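Every protein chain except one is present and positioned as in the full complex.
Letters A, B and C mark the chains as written, and numbering starts fresh at 1 in each.
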């Protein structure tokens, strides 16, 4: 049954006790995202150092299990990566959610891949895809330090 | 066939050469009417003397054969009548157009009744009823010297 | 009343959702459509179609008469004094925009105040916000109490000498509170305040009587009343509709057009610019007949039973928290489940064929006040049964299982 795939233990766990929740100190980039129709919102903070490494990353926000878990897993995986690696991971994730069944990134360990794959069940729930992608789109914005809020309605 | 009834000779004649067309001199009451959807318009002028007799009546305007004929016949019949008689004739006419097959007014000669009855064919053409009634509604307004334009859309 | 018979009149219930029977608990969002309404649209387009009021040919005359017949049916259904007090719009949202905009043009001045409540739908807030921006009017909010209700006192407390308009919902689409409109109107009129009612949620569920309520404006969504989409109704007292300026300009609403001046049609055309939603208006006559045939008293009774039953059921379910416990409640059961986000609830329920809504339901102010970002909402229509609510409750229990809660 699909629901079991969507709500795997690991998702529920991340949803309930998200990692990297809060406002990290000394962040130098940030962005906000929201989903106006359901009221989900997220605020991503990150510290990108001179070598373009993500020294720290965190998020604030509220939303469903999927969106919380996705933000939690995302921050977990992105922390410590450099900008190029991070962007590859983002692309890989968005590709997976949209169509690709597999992850290609060389920047993820098998363990990390497994974590990310947990979110692939969302693919079968088109209306929930935006729950899963909101934080990721917001992260892209944060890298670019964009002013405009990300909006997953489009 | 109904069309023959609608476009009787007498209607066509009044439509082509309407009586009492123009702006009568020394009028003391007037009103305008229009039918915004088809662009018909009429302006009724009348001279009501101290004894409440319609000393003179005329109209200006443009419209279809039915509306011109109706205004022509109306002015013809109303001229010389007193206010009370005129109102009875108006009521009689509007009743005929709406539902009554017969005219009741005691203020009309048989000849006059025949003239008025020519317009009864309109009854079968609901969209044209307002063409026939516009001048009559405007006459009512003129008696009351109303400012607001009559509008047969309602 | 035989609900299973009534349900059969709605073709949608022949469909399967994820292999389950459809349990439609989203009628506050939009109601399903009975066959008579769908058939009427079909018949009109297939056999009678023409534009309204603009041509003198047979089809056009017939369509115009049908269109105006609906106006009269609506007039009677809501007991308005005059058929020209009925304006067809594209929805309740447009109706409320029309009122705010035209009052803003001709009636409201800088510094004037509009009183709304904390439970208003965005459609009854944003149009007034536009005036706050453009005309510097002020918007005040009458508070909801802890039952999710707005008692008369809370309205009275929020009035000031500058309050010119009270704009409020008749029935809250979140807490289900039925507001004391008649009393509010009495109070308002005693102070010369205009009363605008958002009747979207009340119109499908309550007996409407404009002359009794005595409000100045009343907005209705036809698609929530077993009618077609793309149609709403604005009731407005004749004196207001006559006095206020037109809202949209175009064909059909003019009297005389010259290069330097334009005069406008009398009611009702003045507010119906352009080609209207002809087929929808004509079909809506069947929606009214459908409701009348059942009888609004019976509809009210049935739905009251449902809401009471649902409230009891959900109250007994630990970890379910009902939102709002107003004195008079109708139509909706909003709730949260401890530990499960409303979107997750909606997704899991959907798997069982149960359609509810999750989110802020266009009431962010209310959700802010409640300290939550979203809630789940089950709402009922004439086709729902207690069995539907049992299924709802069971499916909520399934959510808890999936989320490892007890």
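Basically, contacts are C-beta pairs under 8 Å (C-beta built on N, C-alpha and C of every residue); 3 or more make two chains touch, one makes a residue touch a chain.
This structure is a prediction, so every number in the text was calculated from the model and none was measured.
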**Report entry** Which of C:148, C:199 or C:228 contacts the chain that the document leaves out
**Finding:** C:228
Query - Given C:6, C:119, C:313 or C:346, the one touching the chain that is not displayed - result: C:346
Report task. May I ask which residue of C:64, C:84, C:278 or C:317 touches the chain that does not appear here? Result -> C:278
Query raised in the report: From the list C:236, C:331 or C:359, which touches the chain that is not on show?
Result: C:359
Query raised in the report: So which bits of subunit A touch the chain we can't see?
Result: 34, 36-38, 125-128, 149, 151, 153-154
**Report entry** Missing-chain contacts mapped onto subunit C
**Finding:** 11-12, 14-15, 17-18, 22, 26, 29-30, 32-33, 35, 37-38, 41-42, 45-51, 54-60, 90-94, 96-97, 105, 121-123, 125-127, 129-130, 134, 139, 141, 221, 223, 228-232, 248-254, 256-259, 262, 273-280, 343, 346-347, 349-350, 353-359, 362, 364-365, 368
**Report entry** Hidden partner chain, residues of subunit B it touches
**Finding:** 1-4, 6-7, 12, 15-16, 37-41, 62-66, 68, 125, 127-128, 131
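Definition applied: only the chains that are shown with their structure count from here on.
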Query raised in the report: Which chain's centre, taken as the mean of its Cα atoms, is farthest from the centre of subunit C?
Result: B
Report task. Return the distance between the CA-based centres of subunit B and subunit C, expressed in whole Å. Result -> 46
**Report entry** Inter-centroid spacing, subunit C versus subunit A (mean Cα positions, whole Å)
**Finding:** 38
**Report entry** Whole-Å gap separating subunit A and subunit B, where each centre is the average of the chain's CA atoms
**Finding:** 78
Requested in this report: Please list all residues of subunit A that touch 2 or more other chains.
Outcome: none
Query raised in the report: Of all residues in subunit C, which are in touch with two or more distinct other chains?
Result: none
